[in-house]
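All protein chains but one are shown at their positions in the complex.
Take a look at chain A:
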Amino acid sequence: MRGESVVVVGAGQAGCQVAVSLREQGHRGPITLIGDEQAAPYQRPPLTKDYLAGQTDLAGLVLRQDSYYGDNGIELVRGERVVGVDRQARVAVLGCARTVSYEHLVFATGARPRTLPIPGAEHVLNLRTVADADAIRRKLDGRTGLDVVVIGGGFIGLEFAAVVRKLRHEVTVVETQPQVMQRAVSAETARHLTNRHRSEGVQVLTGTGVAAVREGLVELTDGTVLVADLVVAGIGVVPNTEVAQRAGLAVDDGIVVDAHLRTADQRVHAVGDCARFASTLTGGLTRLESVQNATDQAATVASAILGGAEPYTALPWFWSDQYDLKLQIAGLTDGHDRAVTVGDPAEGRFSVFCFKDDRLVGVEACNRPIDFLMGRRILEAGNALTPEIVASPGFDLRTSRQQAA
């Protein structure tokens, strides 16, 4: 298998990791890594955190230094987009009309921010790329006390709100759902996050949407009008599937792949935010947006290209930093029917164990990293930790590991 050429379409966290993992696993053939941003591959999570706060620059975000790619025989093509893939001829076509032939092609095209279907959407900034973050920084530059409206109370919106509040701006978060991070966390964790933002002076409005944005104003669906010097939206993403679709591959809110992350074409895989994969965990098609998913899927595909036969089975995990809260989530808590809280939410150190049909499906740990890591191990082992064990007096994951095993 060695010596075959690999084209990676997209140079975000997933695409970069495909190239890195291929070399680490001994692949000797040519690797072409093609990204449409000018910057070398970089980490996105700090964009809503240290980068926005001005505590790090692009050099602090890049995944590898520039010389790494050449030193490791990886051709990094920056600022170019793949516009077509001819699967019969096995070539990728770039926007500049260059063609690159392949034996294996990996879609790592990521996702783009969902746009608001409302009047004035052109006044709304997004936060996905370093260019987006730079545009926001220019708006905030050196000033304080600006009125900032954040549309969407998910990971991006809340992390952004926390940083902008620390930069001493007046922040309002608008969330259409009854609670923030509705799909991502339990009601207990959502309540705690909401309270924390409010205690920091952020106005959190739930159950209301945005009707229109005008220069300097945001009109909500309940009639409220907010003054806004800056409007930033974090309302989810749309996977970039157009090239795969034009190439005749199945697309359904993501490029559809099997448990080995392979499309119907055995030479074509998809990884990361753009991939809707047959999950061994949920038993259905799943699409995840996280660093863990991007890097673990990349390693799986690198191994598959080198002849490996292992399906993708990694346990999903996520994290979010807001103020001094470190939220770490192991597993998929969406759809849980019972939640048991351990620890002391008032002190900001607690964990929520989420169950579905009495089986542990996820752990949300707030400033309790041990619960997160133990939770990961228990979930990875397919362990039967029950609500009764967790709810019992004096329950402590540190001492109950054997009991639960």
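Here is the rule we go by: a residue touches a chain if its C-beta (ideal position, glycine included) is under 8 Å from a C-beta of that chain, and two chains touch if they have at least 3 such contacts; residues count from 1.
We adopt the following convention: contacts and distances are computed from a predicted model.
The UniProt record for the undisplayed chain lists the protein name "Ferredoxin, 2Fe-2S", from the options "Extracellular solute-binding protein", "NADH-quinone oxidoreductase subunit N", "Ferredoxin, 2Fe-2S" or "Cu-processing system permease protein". Within the set A:A39, A:L63 or A:A212, the residue that contacts the chain not displayed is A:L63. The chain not shown here is touched by just one of A:L58, A:A264, A:I370 or A:A391, and that residue is A:I370. Residue A:D71 is the one among A:D71, A:E310 or A:D396 that touches the chain missing from this view.
Counting over the whole complex, chain A has residues 20, 23-24, 43, 45-46, 59-60, 62-65, 68, 71-72, 291-292, 295, 319, 321, 326, 328, 369-370, 372-374, 377 touching the chain that is not drawn.
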